[in-house]
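A protein chain is absent from this complex, but the other protein chains hold their places.
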Amino acid sequence: MTKEEEKEIINKKKKTVKAIFTKERILTENSDAARELYNQSRYGILLEDGKVQLSLIEGLYLLEKKKIKVVDNKNKKIRFDDFLKKAEKLEKQFWTRHCVFKDIRDRGYIIKTALKFGAEFRVYDRGVKPGEDHARWIVYPVGEASSLTWYEFAAKNRVAHSTRKRLMIGIVDNENSVTYYEIRWIRP
Amino acid sequence: MTKEEEKEIINKKKKTVKAIFTKERILTENSDAARELYNQSRYGILLEDGKVQLSLIEGLYLLEKKKIKVVDNKNKKIRFDDFLKKAEKLEKQFWTRHCVFKDIRDRGYIIKTALKFGAEFRVYDRGVKPGEDHARWIVYPVGEASSLTWYEFAAKNRVAHSTRKRLMIGIVDNENSVTYYEIRWIRP
Amino acid sequence: MTKEEEKEIINKKKKTVKAIFTKERILTENSDAARELYNQSRYGILLEDGKVQLSLIEGLYLLEKKKIKVVDNKNKKIRFDDFLKKAEKLEKQFWTRHCVFKDIRDRGYIIKTALKFGAEFRVYDRGVKPGEDHARWIVYPVGEASSLTWYEFAAKNRVAHSTRKRLMIGIVDNENSVTYYEIRWIRP
Partner (left out) sequence: MTKEEEKEIINKKKKTVKAIFTKERILTENSDAARELYNQSRYGILLEDGKVQLSLIEGLYLLEKKKIKVVDNKNKKIRFDDFLKKAEKLEKQFWTRHCVFKDIRDRGYIIKTALKFGAEFRVYDRGVKPGEDHARWIVYPVGEASSLTWYEFAAKNRVAHSTRKRLMIGIVDNENSVTYYEIRWIRP
């Protein structure tokens, strides 16, 4: 191992942020590396005490990317699978939502939950951070074998329209890959 | 009533085109007024013998607008309700399709059926007549209480994409009013 | 019972893969027997952590074949009937789709879902695995008592044509047996 490689590994280790899985959220340690998750990439929210609070969706993604390591109340390490099992008990449609979150993030967009808007997610234009500008889309993740009524379809469009965002449906197939459709209400 | 108004009424009466309801289509008389339905507004198709052949959907619309009067084989007048009853027996989803056809026509677009494209209707841009340019949309009329699978949703998008048209869904509610959504497949 | 037979039975028992039913998918244990489901027969997809993710359709089929045993979050065994009941709540037309999936699989073909192609399933030629070559058919499973418009029929053909696959309709009758029709658009 060269010194360069050694350094890099140390660097990486340093940067792996420790986080604790409390019932419905993930709390990071109080560190610069933790705050960087928020400052740089807008994961979670910055708390007054210097920690970052992540959603379960964000937590799993960062765990998968090895940006954080997660422990429980007793400081016991939580692996990807255990995390997922816990999260699936707490939140509906967790896997489908994870697939869409991951796909959008991997494409270079910032994606946040959007409860306030009545939607699963909001997505910002590439290069835009929340706060700098409004989100461009609201996104609904669905499984390929599910279905929807036109009432649900109309409701989703109304939500998007009333929040001045575009509506995007992300359909997750059995291979976890996502197909997107943008929909807009028109008066032709 | 002024002479002008009187004239107009007479004119209109003159122009009501007589048409015959055969089981599968509506055939107009051979007259300039009949041919104007095609020449001006692209209703039906122009036959070699100078008559215009209308679809049942077009026939009901023109009957409602009092542009044609319809008779059966025995020259007996067919009213709106009778026409509708006959048409609903012959064609599936006739009322839903009628509502969308009527709404689009009333908005000033030319709308034609689109079996070849794998859709119920094709719609031309305002001011464009079939033949002058390609249709802009394919349109699927659906009743508000129906539903669809994401496979069907994806299929409709694929049809639109492969025919280089935009996809429009027209949802007909219980008051016969239509809400439109334009959908496109995107790779964000 | 000969020793050979005894061995085989033990072998089979060993090979029954344990899998967990989460709301949206089936996850196998991390084992060689599990991975063989994917490697040998292309059930599910292979995850990075060594497990195999199955769709509900695949899960029920493998459960029926006793290739997997399924448990819920609390490690409670899920039987065929319970599995079916859960799946029917989550996915539309589950039984009809199951019948076609099962029948095609039993005939020695690999069949996968096909949202991206705008169809329920895609089917590979005998002996061909996904990735080695393109799928030969897209398949639409329908119940014998349903019906379709010619617009829908034309749309399915257009989807098949635009994806360069053959169109197969699988009609499931009341005894769960499937009749297949291959359809192609021709210009005679």
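Here the chain labels run A, B and C in written order, and each chain numbers its own residues starting at 1.
FYI, contacts are C-beta pairs under 8 Å (C-beta built on N, C-alpha and C of every residue); 3 or more make two chains touch, one makes a residue touch a chain.
Here the structure is a predicted model, which means the values were calculated and not measured.
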Missing chain touches which shown chains? B, C
Touching residue (missing chain; options B:40, B:73 or B:174): B:73
Where the missing chain touches chain B, by residue: 22-25, 44-45, 49, 53, 55-58, 73, 90-92, 94, 97, 112-113, 115-116
Which residue numbers on chain C touch the omitted chain? 104, 107, 109, 123, 137, 142-151, 153-154, 157, 168, 171, 179-188
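In the analysis below, only the chains that are shown with their structure count from here on.
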Interface residue overlap between copies chain A and chain B, same or different (over half shared): same
Tell me which chain's centre, taken as the mean of its C-alpha atoms, is farthest from chain B. A
Rounded to the nearest Å, the gap separating the Cα centres of chain A and chain C is 30
For chain B versus chain C, what separation do you get between their C-alpha means, in angstrom? 42
Where in chain B do residues touch at least two different other chains? 149-151, 154, 157
